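Provided herewith is a single structure, encoded as structure tokens, for subsequent inquiry.
With one protein chain removed, the remaining protein chains of the complex are shown where they sit.
For reference, chains read A, B and C in written order, and residue numbers begin at 1 within each chain.
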Amino acid sequence: MDSQVIATQPTSAHGEHGHSPHLRHHFATVAQQREAASFGMWLFLLTEIMFFGGMFTAYLIYRNWYYPAFVAGSHWMIMWAGTLNTTVLICSSFTMAMGVYSAEMRNRKALLRYLFITLCFGIVFLGIKAYEWHDEWEHHHVPGLNFSINDFTHVDQRYPQDKPLAPDMAEKTQAYFSLYFMLTGVHALHMLVGVSILVVLLFHAWRGAYTTGHMTTIENFGLYWHFVDIVWIFLFPLLYLISRHQ
Amino acid sequence: MMHYISPVLWQFLQKWLHRFPLFPPEASTIAPYTDEFYFYLLLISLVGTGIVVAMVVGFSVLYRKERNPEATQIEGNTLLEATWTIIPLGLFLIAFVWGALLYFRIYNPPTNAMNIYIVGKQWMWKAEHPGGQHEINALHVPINRPVQLTMISQDVFHSFSIPAFRVKREVIPGRYTTVWFQVTQPGTYHLFCTQYCGTLHSQMIGEVVAMSPEDYQAWTATSTSGSSLAQNGERLFASLGCNQCHSGSPEARGPNLAQMYGTKVQLANGSTAMVDDAFLRDAILNPTLHQMAGFAPIMPTYQGQVSEEGLISLVEYIKNLNSNYRIQQTLTTSQIQPTGAAPAPGQGTVKQ
Amino acid sequence: MSSTSIVLPDQQTATMPKRSYLNSSYGLKSWLLTLDHKRIAILYLITTVFFFMIGGTAAALIRLNLLTPGGELMSADTYNKVFSIHGLIMVFFFLVPIAPAVLGNFCIPLMIGAKDVAFPRLNLTSWYLFVAGGLLELYTIIWGGIDTGWTFTTPLSTHYVNTHVISGAMGIFVAGFSSILTGLNFIVTIHRLRAPGMTWFRLPLFIWSYYATSIIFVLATPVIAIALALVMLERFTGIGVFDPAKGGDPLLFQHLFWFYSHPAVYVMILPGMGVMSEVVACFSRKRVFGYTAVGFSSVAIAVFSFFVWAHHMFIMGISNYSALVFSLMTMLVAVPSAIKIFNWSSTLYKGSISFDTPILYAFSFIGLFTIGGLTGVFLAALGMNIHLTETYFIVAHFHYVMVGGMVSAVMAGLHFWWPKITGRMYPEMLGRLAASILFIGFNLTFFPQFILGYMGMPRRYHAYPPEFQILNVLSTAGASVLAIGYILPGIYLLWSLKYGKIAGSNPWRAPGLEWQVQSPPLEENFIETPVVDFEAYDFEWLAKHENEVQTVG
Partner (left out) sequence: MTEPTRHDQLDLEPTLYEHHVVSPKVYLGVFGALLCFTALTVAASYLELGVFNAVVAIAIAVTKAVLVILFFMHIRYSSRLLKLTVASGIFTFLVLITLTLSDYISRAWGLW
């Protein structure tokens, strides 16, 4: 019987134990181990999709209900910061992909360079986000902790074309800002985790860990980083853009 | 025999056998329908469990190791698989359709139902009758007449349940829910809160007293608080200044409320809405969400200023408002009419 | 077969193997830092049994309190905390982990011919996360308790109770990641680490149901994580996602909560179904009747379970249209369960049945789960749901499924694999006695609750109208019998660790791969990767190869 066709552990691989120092004892081949690792990572990303899914559902419902409040809330987003952050994240995704490529090419210098640029982009993103949050805190837009409907019941010179909201609708901007802080907060938490891992990865890469053919860690981290980028790709239009025109 | 062994157990058994409690009383028009459906479900359960038990016991006896030392390997049987897929599916689909019909019977009140308001709060039920009778943890209803309950919670989720009538409905903060029943047997029945609502959840109980129409008439007459819900609502309407805008005159800033209940209105966002209790309540609290076409969005919110009971009175008032005569009269005299004075026929303000 | 086949030691003269996973290394550290899936399974067994004892004590207190209608034993506040603890601990720290993390961890790699799960370190991390979540829960219990019930209904949990909701929810949040990682590990293991020749349709049905369970773990658990995170933040900072006063909808919380918690109900029964297939096949010496039907029905249950959650909310004011859709889907999900029950029953046909403890528990599963499942149809039917929901009927229904079904199955599995786990047999007669006590005690406890429920007794009541007392007394009496049914196996299983008969590698003469290695197995499970050239439940293959089973002494 040709066991290759139906088996997940090729028997021909026997005797290869110990050939690669990275092969763990319960795997038969490096390919099998690599496949398992990336499959595992993807399953983890599925849980992340569902984790954000709950918040996206809430966003859709409340946007439907309190449309004017969501429009008014999104007008207070700092447009340049959002656009810049999107660009920064896309650049970081590109450098990350190039980092994975360099690891594949066993080019330690290029890997270090790309990982470092990615790290810088990540920190810049978090810095801009922190600036935005600070701005929202200053304007009393943080539900629960520091919130006032003042900005929404009066016309601000920053947005002279906006109509003031009636107080009952202005109260509903809290729904928008609650979700805004939850979504961007959880996203930023993921970025923070990513940046921290990246520092560790840089250290290991500097010691040449990923450029000897075993690059599963870098590959999986790349998947994580791209996923976080995808989340932002959706957050940016939902929170900043779709009500911009009014 | 038993009473020699254990007198306590004997008494216990005797008591149990005497009034073997399997069903709550069937006291509403819904109850027989629910029980009928219950028997269908019981029947398919008994037959289903019976078949499985018969198979397990029968095969265990027939094919025990001592009797059948050698097992015969069988792959499976597509026909059998199809049988026990399709037959249960069919039975369950019947249950689905039957259940759905019953659901709509229970939750769609007849149009001629009399309405009573229920407010749930931690941990009591308050009933507000249109005639102005207030009750706590009790509900008096006439028999042989459909009764609709419009319910709301002041704080957390509660659930209004009368097992004898086989009805139950969640009572939710911020939103009216309704349930209806028509009692067939006079008597006193349990009223439970079945949704866990905090410390004294199990004390949030009461009784439903179903009375003959005559007794009910007598009860309403003796326990009235002096002014009807609609009259309370009228007073509140004036004191909140609602009459300033909703005066019904053509130049008024707010829509004319007389005879508005039950009609469809055009909203500013292009959609239409049915004016019912829930709409009226929400329009008072969240006017912007229910902006009527042709009016400026100037109505302030009354969120936090009116209690749920107050809202109920306002809703009941607007519901029964036939003409704007008294609103205008109040405005011109700037004075609230003495309550209780029955309006002359033809002037019809608040129908009782 | 492998060339290193050694003759199976005779059952009567079996000796304990010199080398096994239990004695490969010694000391507490070797257990707490182990990467061996079998040792991790035992760590889980110890922790879940510990939590079961807490939950069980709470259950005993609840039943004692309900002995009298006035609830004289404890105050309403204490009672609420006790039933909340019972629910939280039993659901999140016993039922959800017991079968996947204990039996699954132990059996999956052995059954598919792998040396370990795909990610051993992640496996250990899962256990530590579980323990961390459990410690948070214990903190919650000891420092004042929590009284929201296990459902955390908003706005009660966010604004109205002043107990330890945040730490309680945090515990579940953390333990949830343990479930996610366990599920992830199993899926990858089942996909990637099967032995050569072990095709999908040669897998034991146990693996199919654990695969289905893992899908639910991975896809549903994150949703409750975010729902609980929002509850915690709403309590802590006052954001308004579920707060009606700020424009939020408290029903949205229930949507998110039940999106996890209904599939989680299947997490609490699917592994039991896997155990059932193994036990019924082994003790009737027959291949499971309709292998493919049973296998696919597991996957069907997992998939359908994502479409039925709102049946917990029929009376809560979801739209009529939604109610119809969810009721219909719920009716559909009942069908695969019916298929399984009929297939197991038919497996007995023309078998050669021996009545050892595991199959007695399996019979008890079939009976109790059938009743539990059919009463589920009562609750799925919209009109009936109105009268029955939130009463003791629903309490009885889910205890029939979760306790009557799942715990029976876990007991069956524990007795079935006990010789494999420990290398020793439990005392058979006591086992049969305990299985019978459990069955009788269970029915006595929970059957009266169906009647109570139809009569209208609401759940979570600290005190109740006196006419319900008789049935409550019966129920409490049954609970004490039930308690014996749990304590007795606890005692004799512990006893058997030292004094039990030595089992030998295959005391049940079962055909699964896990029985073809010594008991207890070696740390690396298989000396050489096995090559599978037989179908699942292949008793004919077993008869031919009985004497050349792979084992080392």
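The rule is short, and it goes like this: a contact is a pair of C-beta atoms (placed from the backbone, for glycine too) under 8 Å apart; a residue touches a chain by one contact, two chains touch by 3 or more.
Computed from a predicted model, the values in this text were never measured in an experiment.
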Checklist line | Candidate in contact with the missing chain, chosen from C:I85, C:V223, C:L360 or C:A463 | finding: C:V223
Check: Quick one: which of C:V131, C:V325, C:L430 or C:A477 touches the chain that's been left out?
Finding: C:V325
Item checked: chain A, residues in touch with the chain not shown (by the definition above) -> 1-8, 10, 31, 34-35, 38-39, 42-43, 45-46, 49-50, 53-54, 56-57, 60-61, 64-65, 79, 83, 86-87, 90-91, 93-94, 96-98, 101, 104-105, 222-223, 226-227, 229-230, 233-234, 236-238, 240-246
Next item on the list: State which residues belonging to chain C touch the missing partner chain.
Entry: 191, 197, 199-202, 219, 223, 249, 252, 255, 259, 306-307, 309-310, 317-322, 325, 531, 533, 535
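In the analysis below, only the chains that are shown with their structure count from here on.
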Next item on the list: For this assembly, give the contact graph shape among line, ring, star, complete and other.
Entry: complete
Next item on the list: Name the chain pair with more contacting C-beta pairs, choosing from A-C and B-C.
Entry: B-C
Note to self: If I average the CA coordinates per chain, which chain comes out farthest from chain B?
What the structure shows: A
Margin query: So the centre of each chain is just the mean of its C-alpha atoms; given that, what is the distance between chain B and chain C in Å?
Written below: 37
Notebook entry, point to check: Hey, what residues on chain B touch two or more of the other chains?
Noted result: none
Next item on the list: Indicate the residues of chain A shared as contacts by at least two other chains.
Entry: 65-66, 171
Margin query: Which stretch or stretches of chain C touch chain B in the complex?
Written below: 71, 76-77, 80, 147, 149, 151, 153, 155-156, 159-161, 244-245, 250-251, 284-287, 289-293, 314-317, 320, 323-324, 327-328, 331-332, 334-335, 338-339, 341-343, 345-346, 348-355, 363, 366-367, 370-371, 374-375, 377-378, 380-387, 389-391, 451, 454-456, 458-465, 467, 470-471, 473, 539-540
Checklist line | Residues of chain A defined as touching chain B within the complex | finding: 65-66, 68, 165-169, 171
Margin query: Could you list, by residue number, the parts of chain B that touch chain C in their complex?
Written below: 12, 15-16, 21-24, 33-34, 37-38, 41, 44-45, 48-49, 52-53, 55-56, 59-60, 63-65, 68-77, 80-81, 84-85, 88-89, 92-93, 95-96, 98-107, 122, 155-157, 159, 161, 163-164, 166-170, 172-175, 177, 190, 192-203, 205
